[in-house]
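== chain A ==
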Amino acid sequence: MSLILAVLLAPPLGASSLAILVRPYRRFVGWVSTIGVALSLAASIALCTTVMGAGPQQEAVPATALWRVDALSALLALCVTLVALVAMLLGQRAGHPDREELARTRYFWIFTNAFVFTMLIAVTIQNVALMWVAIEATTITSAMVIPLTRTKASVEASWKYLLICSVGIALAFAGTVLAYFDFVATAGEVPGALNWTVLRGAAPSLHPPLLQLAFAFLLIGYGTKAGLAPMHTWLPDAHAEAPSLVSALMSGVLLAVAMYAIGRWKAVVDAAVDPSFTNRLLMGFGVVSVVVGTFSLVIQRHYKRMLAYSSVEHMGLVSIGLALGPLGAFAALLHTMNHAVAKSLSFLAAGRILHRYDTTEIGKVTGLLRVMPWTGALFAIGILALVGLPPFGLFVSEFLLVRAAVVTGRFWVAGLVLVLLLTAFTSLVHHLNRMLYGEPPPAVTVGERRDWSVTVLAVSVGMLIVLGVTLPRPVAALITQSVRGVIP
Partner candidate 1 sequence: MSRYVVLVVQPLVALALAPGLVGFVRWLKARLQSRRGAPPWQPYFEIRKLFGKEAVVSHTASWIFRATPFVVFGTSVVVASLVPLILVPASPLVAGDVFAAVYLLLLGTFFLALAGLDTGSPFGGMGASREMTVVALTEPTVALSIVALALSAGSTNFSQIVARTIAEPAAALGPGHLLAFIALFVVTLAETGRLPVDNPSTHLELTMIHEAMVLEYSGPYLALIEWGSALKLLVFLALAANLFIPWGLAFALAPGALAIGLASAIVKLGALAATIAVLETRVAKLRLFRVPELLSASFVLALLAVMSTFLVR
Partner candidate 2 sequence: MGGAFSQLVMLGSSGMLLTALIVLWRKGVPAYITAYRWQSWLLAALTATVGYYGGDGQLYWVAALLLGLKGVAIPALLRTMQRRFGTEREATPYVNTEVSLLIASVLVVFAYLLGRPWMALTQLPTRQGLPLAMSVLFVSLFIIVSRKKAITQVIGFLMLENAIALLAVVGTFGVPLLVEFGVFLDALMGFLVMQIFIYHIHDTFDTLDVDALARLRH
């Protein structure tokens, strides 16, 4: 177990250190990072199988153990490493020969690896305070990469990102402290008291009013990071201005990691308070997020912002799913996974489009299918997957989500979500229509070779289809087990 964990966590840390040490930038740094993440991916797969076979894994002394991996952690680790691998494989081409570019590339590899590392820490550590530390660290590491090319827009975006998320995450820490205060007030100081397993065990004896306040802080705090409306305002700016590889990581998995934190805390609070409390809050913020995300898509001029708002919408769906009982949680986790793959695919394709057209405006990107047949098709597939069409995975998770809403008797949620999904669908297809077809702008070179980035992204598409058409049994089982991490 420790060995696997080491293989999971060490490579990004090592790669980051390597990038710091090797100056000026050399191409092998990128390759080492990529291979490292591939190793991590292998480790996370190993973790999944171990967890599936032998239940949650942790260090010998249960109470004080720092690391604990159950199915939920393994699932998130899998998503993180998977998306990171895809992003890094595409990142190999980011380097350009001139000196300034090389410095930037080095910078990029330092912080991207650190970013991945902190995310992996966040999902495998069982001390809630240290989990907070790790998530806070993700803000710092990712904020450093956003203004890679220092334009006004990127500086503005990263400052907003940094400040809003720091404030938000500080509130999450306040919530953590409050919960800990309650624990200490009830049980006294116990080693490992901040481990969520211990917290959850003790939860029935804790004071509901205090835990409710704590959860309010935690939800706002981590919700800011997860992009739940109305705390989502940093998200479109940061996602649109970040290099696409980072956008892919942020949108695909960073939001999911923050949702993971909320899920962990929900399990603790639900043990003490009637679950309808957390469910209502999650439902409320989820619905607001879906509404805001959806209607921000209707009149949208920039395709990267469009993808970002779509993330807000999808995180809202995940939040709603978490509030809908076991089936809803299953749908939410499956949705998280699908969204990670689909959104990273879309952002990476969007990055290639940006590189060719040199604009983020939807109106100026025309004839995409003619200019870049492969990327255009991949982008279209990504969007179509995101709007929940079969045969892609998000169709299944949205299907289950609506089913969960109806099964739990929340017809209005099902109705509202479906109407909003229709609106989002129409808007995205409208924007997609405008981009894919028509006459290409004269300044843009037409034609594209099928390079290996395309192959990598095509593998993502393949995964989406497999998730949508067959939903392999091991994956389903892993998610079923993960649900127990959120709803005991």
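Candidate entries met the following condition: all candidates are chains of the complex that A comes from, given by their letters.
Throughout what follows, contacts are C-beta pairs under 8 Å (C-beta built on N, C-alpha and C of every residue); 3 or more make two chains touch, one makes a residue touch a chain; residues count from 1.
It should be emphasised that the depicted structure is a prediction, and the values quoted were computed from it without experimental measurement.
> If you apply the contact cut-off given up top, which option from 1 or 2 ends up touching chain A in the complex?
For chain A, the touching partner among the candidates is 2.
> Can you list the chain A residues touching candidate 2 in their complex?
127, 129-130, 133, 136-137, 139-140, 143-144, 147, 150-153, 155-160, 162-163, 166-167, 170, 173-174, 177-178, 180-182, 184-185, 189, 193-194, 207, 209-210, 213, 236-237, 240-241, 296, 299-301, 305
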